[in-house]
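Here we show just some of the chains, and they stay where they sit in the whole.
Just so it is clear, A and B label the chains in written order, and each chain counts residues from 1 on its own.
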Amino acid sequence: MTRRGLMGAACAGCVAIQAGSGVRLAQAQAPAAGAAGGNWFPSRWGPDDQLGAANLLTPAKVQEATRLVREGKTYRMGIAVDRSTPAFPPRNFSVTVFMPGQEDGQTFGANRMSYVDDMVNGWLGVGTQIDSLAHLGIDNVFYNGNRARDFVRTTGVTKLGIENIPPFVTRGVLVDLARFKGKPRLDGGELVTADELRQAMAQQNVRVTPGDVVVLHTGWLSVLTENPQLFGSQEPGIDGPGAEYLASLQPLAVGADTWGVEAVPFRNPNVVWQGHQVLLARNGIYILENLDTRGLVADGASEFMFVLGQPLYRGAVQAIINPVAIR
Amino acid sequence: MTRRGLMGAACAGCVAIQAGSGVRLAQAQAPAAGAAGGNWFPSRWGPDDQLGAANLLTPAKVQEATRLVREGKTYRMGIAVDRSTPAFPPRNFSVTVFMPGQEDGQTFGANRMSYVDDMVNGWLGVGTQIDSLAHLGIDNVFYNGNRARDFVRTTGVTKLGIENIPPFVTRGVLVDLARFKGKPRLDGGELVTADELRQAMAQQNVRVTPGDVVVLHTGWLSVLTENPQLFGSQEPGIDGPGAEYLASLQPLAVGADTWGVEAVPFRNPNVVWQGHQVLLARNGIYILENLDTRGLVADGASEFMFVLGQPLYRGAVQAIINPVAIR
């Protein structure tokens, strides 16, 4: 018997307050609720779509990405995570290692097998991570009009989950915002406006084609080891209008070398994570955080093959990842 | 103050029983301890090497792999994991999902931000996984002669950990053992000998070059949904001598569509996971388990570009992964 069963076979009462919710949903569609306002669902890929911009992944895109491999050089874009990695409170992460059944130096079998095993405890939004379309929405409504009450379950979301996302094999482009601003790294809270994004991309000759992964380099990741507490409490980045601009380019995903892509503290403390709403909820564009861009920047790379196979945790809304860039 | 400190500043007593350990180490080097016997360290890549066969990853290898991409088709080789995924006891895995700080339908800010977050609890050796060189050894000695006592720590191994492994971007080859045996899938406990591996590869024209990932398809993964309990308690696969043969081909990694690559129950119940010892400990070759080979087999693919960026859990010995095959 399931929990739903224990809660009442029909759970007729679960709909008791939905009239009120309808009211809030109408508000969510009003201009105040998002950067651009207006209706934002159903999705351009149809009312049943769960993939969003992953619909832009095509064999042609894979081939385009493959052609970018010239030197045969690879870059890991993930950072190592452990107990000390700063994360959005109260998130944490730990791996615990031991040798099961081998107390007192015991081994297994005549071949004296020894093994080490590891447990994991924590949150999936730590370190280098992907935000699925189930991660963040507007007034309890997520990508393609999916309401929290309809798909968020304690044992995992029943739609839009991490396990539905196909492999990301596509073209990646990098915008070096630190170089654009003429300094080693942007400051905490420093906003990069939509206009500045446009200028930086023009200056650096970065052209985004539909289905690309757009990676923003701010240099902020260098703060991680210098001052973990500062790293995790502030960051440079974009805002809602900047996200609108990027969304207009139809990327598969937007990533950065920061833990949240957006400028924090927010300019208007009463408008929070609006860029996430624009990308994830309104446009079905994935977000990649804490990308290690240092190797690519050191090599002056602005385009590359991008490959990501995220762990397929069924029903999860995020995953700790390690995308691979190849040139 | 660290735990080591609390345990005694010098911990001189920690070495108290090492004489005994030396005896066991000598035994580990004797023929009985492994398939081939003899000294097995230092590694061919030098006494300080932690990468093993990942040393075979080169720009030329990346370019060779890239040239295998013709159709632009991608395959995810991970399986979805959740509370019900069978795993080596007492391993388990769960993701728990909820909306922090949003009780009673609350949202954040004037833009009514809603978000879903996820916690993870369990073990890293569940579902599709990579075994690092720190995972399994011979009589408390691991790859390149590293002793458990020197590098296994509760908070993570200090050598050979998952976070040290570079991206796997290389050629993948698939050997279809089910087709070789002329049946939809091999049986639980069914052994594929070294000779049979050689014959199957010859018949199917599979040539392994150094640094390749060798993937064995047994069809066993189809048992996972039919009979999870059976899936997790038995499996077809190789043994120590088979692993020796594969190791002689110098692959980067050996994988299979089973949870342990080796035939279980073991022929000799007193010789357990000898193939793991041969691959991981003696040869520095990584192991990939529970690979989803179905798409590749359906397409008759026997070679492909293989890309894996495993999550960089510092000090972990395994990781749940989702490698990407590209053709």
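Going forward, contacts are C-beta pairs under 8 Å (C-beta built on N, C-alpha and C of every residue); 3 or more make two chains touch, one makes a residue touch a chain.
The model shown is predicted, which means the values in this text are computed figures rather than measured ones.
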Key: Full complex stoichiometry in copies [only 2 chains shown in place]   = 4
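By our rule, only the chains that are shown with their structure count from here on.
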Ask   = If you fit chain A onto chain B using the CA atoms, what's the rotation angle, as a multiple of 5 degrees?
value = 180
Chain A-chain B separation of Cα centroids, rounded to whole Å = 26
Message = Help me check something: in the complex, which residues belonging to chain B touch chain A?
response = 21, 24, 27-28, 32-34, 57-63, 66, 69, 71-83, 90-91, 94-100, 105, 107-125, 127-128, 134-142, 148, 152-157, 163, 166-167, 169, 240, 268, 270-274, 276-277, 305, 307-324, 326
